[in-house]
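The block underneath contains the structure these notes are about, expressed in structure tokens.
Of the protein chains in this complex, all but one are displayed in their positions.
Labels A and B are assigned to the chains in the order they are written; within every chain, residues are numbered from 1.
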Amino acid sequence: MTVIEPTGPSAATSAEPGVLQLGEAKPLRTEVWRRFRKNKLAVAGLIFLMLVILAAIFADLIAPYGFTDRPLPRTYRAGPSGAHWFGTDAIGRDLFSRIVYGARVSLKVGILATSLSLTIGILLGAVAGYFGGWLDTLAMRLTDVFLAIPYIILAVAIATLFGRSENSIIIVLGLTGWLAIVRIVRATFLSLKQLEYVEAARALGFGRWRIITRHVLPNALQPIIVYGTISVGTAILAEAALSFLGVGPQDPTPAWGLMVAQGKGDLVSASHLLFFPGAAIFLTVLAFVLVGDGLRDALDPKMR
Amino acid sequence: MSRRRSFARLLAPLVALAMLAAACGGGDGGDDSATPGDDVGETQAGGELVDGGTFLGDPPEHIDPALNSTLDAYQVVNALYDGLTDIDASDPDNPKVRPHVAESFEANDDASEWTYKIKEGVTFSNGEEILPSTFQKSWERATNPDFAGDYSYLFNFIKGGKEKLDGKAQTIAGVKADDATRTLTVTLSAPYSNFDAVSGFQLFMPMPSEATSDPATFAAYENGLMIGNGPYKLEKPRTDQEIALVKSDTWAGDADGEKWEDRLDKITFQVTADADTSYNALGAGEVDTANIPPARVDDAESNWGTTLDVDILGSYHYFFNGRNPIVGGEKNKLLRQAISQAIDRDEINEAVYNGSRNVSTGITPPGIPGFAKGICEFCALDVKAAKKAFADWQAAGGKLAAPIPIQFNADNGHEPVAQILIDNLKEVGIQAVAQPFPSETYFSQLAEGACVICRAGWFADYPTYDNFMYDLFHGESLDGNNYGFQSEKFDKIVDEGKATVDKEKQAKLFQEAEKVLLNEEIGVLPINWYRGDYAYDKDKIAKFTQTNFGLILWEQVALAA
Partner (left out) sequence: MPSYIIRRLLLLIPTVFVALSFLFFLFFLLPGDPVDLIVGGADRTVDPGVIARARARYGLDDPILVQFKDYWLRTLRWDLGESFLNGRSVNELLGERAVNSARLSVWAIIIEIIVGITVGLISAIKRYSIADKLTTIGTAAAAAVPVFVLGFVFQYLFAVYPNQHNWPEWARLRTSRLGPDEWFLFFIPQGEQWRYLILPALTLACVSTALAARMMRGSMLEVLQADYMRTARSKGLTERAIVVRHGLRNALIPVVTLIGLDFGTVIGAAVLTETVFSWPGLGFTIADAVGDRDLPVILGLTLVVVIVYALVNLLVDISYAWFDPRIRLGERGKS
């Protein structure tokens, strides 16, 4: 799967120190929020995400049926109607309910996978960038090895070892998602290391760890936050892809990706089975991407 | 594939053998066709056809008749080779075994020795004549321990076959070939009255001397330009994308001697990744035939010619593991009965298969000689009776500590069936849960005893009742051991049936055995029987016949004028 962008030239090279403001440990929260609010697309995305989160939390209240219920009168592959707002699926289950419950699965996969990959990526990137030397080389070689192993092989192997479920997808995505963030974090640490205030801090005798967490890391936060947000979206997309390949959650779990995979043959005859879960994935991922964009614009101290 | 799989893989493998013996070349003669009501319009001679409905997902592993074990590849093998005998399925309820490359055959009194007289003048497409020794050499090849394939255990039926396979003997003791008198004599390891049908199976087909002479070349043969004696020959070696066949001018004709001179000039089998892709390709005019994904059955019926009306000799069912304490054994019979009567088989057929299957009333499908309708007492939906049986079971001390697992191999379209089963059982008060296994390890795990209620399926290898009874349920058969079905009474009746020469008596015996299986022991849950699944462009193709073995009679396919 392709990678989500790091922020800019500063991510890949050691560009001029002017990229990050000296002394500013964190952008001010209200300032960020104000800027974010001005971006209408990002706000729209945020609202949609709130809806999705609410759906996930209150699924029991919102969904008219359980996700395995096959309500009477039985209809199969029926289109949207008064009784079934999104229609019914191949064995008569209410599609709307399944999509609402599906929000839980998607969010769970997205958030946990991203958390895992961020943790690994930040740790490795920080270590590589800050300490340099053989640790750096080791980390980079490790990255190369992981990049070398085709993602698909890992996905199938892990699914075979741990069973096909959301958890396997979380593991797979976590174990492969850190590759992009590592480079960003590493590059940030590399450039920051050279900064004067860091040298000053060291001269003053501050411990290395303190320097990392209090001064360097917060500046690296911006790309991490942006990347993390968008990454939740791509994780959800990846879950769909892996379900299509048969490696993910199984029936009756109402995973959106699985529903799309099951519905792909229905493009002509029962397109609602493809359209609604597909739209759910699409809109949710889009929302994450827009919010991520908005955050990036809002967090960047140089952008007006 | 993974995982993500197509309908044809559903059919063929997954459970067993989509192998069909006979019909190698000419199922029926003359105007009879396997499907009733085949009203053919004007046809033209020759032409080319591109098939997209046979190989879905993967190219075939093997197209060597000695190694092949899947139905999809058998379509090709069938067009390339003819065997000793052939099945005449023109009367679908009464398939008959008749000689093909053999001019005639007969068995001795107790069916322990079979003698085949080989026709004169039958050759391979390279001109080499087929003699009794040709068969002998081909069988030695197929039993070479370093080369033998999945089906080689069938040679255990022949005296000395097992020893040859185990490497203890150099040749198969029970095979004698006399080229001068054109006689092939086969002595069996035990009397078996249906051996005539078995001997027409692809495993026993003749191979030319270029294939049988050097053991080092056995395995690679199917990757080169194989030579056969069927209505078609390979145009070039197969690739992963397609297998191209052209008309063979040296074909001796089908079992009736009919030469089908007007048959297609060229058939190209294409491999597509996916049933939906192949169906779309049919829609786009890129292939002439496709597989019908279950969701598109209605669409296929309205827009294309289909083979949906053919009853295929295959059964889709769930085994009860006789050795499992939750559902097996004498004490759980009422539970099994309750389960069987709780299932709404019609709903499964309608919801999952769009009505494209036949609801089972037993295990052995219609079309097998000796078939009787309605053998299963507990296979019709009866919620009241199911509830009562369950209550009686509980009253006698039965208790469900946890939901019963319903097991199947994942990603092959069985998930919705399992969901409906679980729902049906819930109605009656029985808690169940779906337990999908990864496809790759499904059968090996079952072999280790993991089955509780596990999905299985079976396609007839050859049209005999014992192919279902013996191979699936007998104590000595491989599968029988996996599913823990143990019944001495059943075994005895089946053994008797196999040795009985009188066909009517044999049928009665096998029916009795099936009754023991389904009504007394309740060892298995029949769900439905398969039907044909090809769609074809009816504007281009006038005649396209699928036999009830699932085979397409390629030499009979004709394009519209």
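Just so we're on the same page, contacts are C-beta pairs under 8 Å (C-beta built on N, C-alpha and C of every residue); 3 or more make two chains touch, one makes a residue touch a chain.
Note that the structure is predicted; figures quoted are calculated from it, not measured.
Screening A:Val32, A:Ile224, A:Leu245 or A:Ala270 against the full complex identifies A:Leu245 as the residue touching the chain left out.
Contact with the undisplayed chain is limited, among B:Asn229, B:Thr272, B:Gln407 or B:Ser487, to B:Thr272. Which of B:Asp146, B:Asp249, B:Glu330 or B:Glu488 touches the hidden chain is settled by the complete complex: it is B:Asp146. Of the residues in subunit A, those that touch the hidden partner chain are 1-13, 15-16, 18-19, 41, 132-133, 136-137, 140-141, 144-145, 147-153, 156-157, 160-161, 180, 183, 190, 233, 237, 240-241, 244-245, 257, 260-261, 264, 267-268, 274, 278, 281-283, 285-286, 289-290, 293, 296, 302-303. Not every partner is drawn; the one left out touches subunit B at residues 1-4, 12-17, 57-62, 69-70, 145-146, 148-150, 152-153, 165-166, 219-220, 222-223, 240-241, 270-274, 276-277, 280-281, 283-286, 409, 438-444, 446-447, 478-479, 482.
Keep in mind that, in the parts below, only the chains that are shown with their structure count from here on.
Inter-chain centre distance (subunit A to subunit B, centres taken as mean C-alpha positions): 47 Å.
Those residues of subunit B that touch subunit A in the shared complex are 1-5, 275-276, 279, 293-296, 298-299, 347, 350-352, 410-411, 415-416, 418-420, 422-423, 434, 436, 438, 440-441.
Within the complex formed with subunit B, the residues of subunit A that make contact are 68, 70, 74, 76-77, 90-92, 156, 159-160, 163-164, 244-247, 250-252, 261, 264-270.
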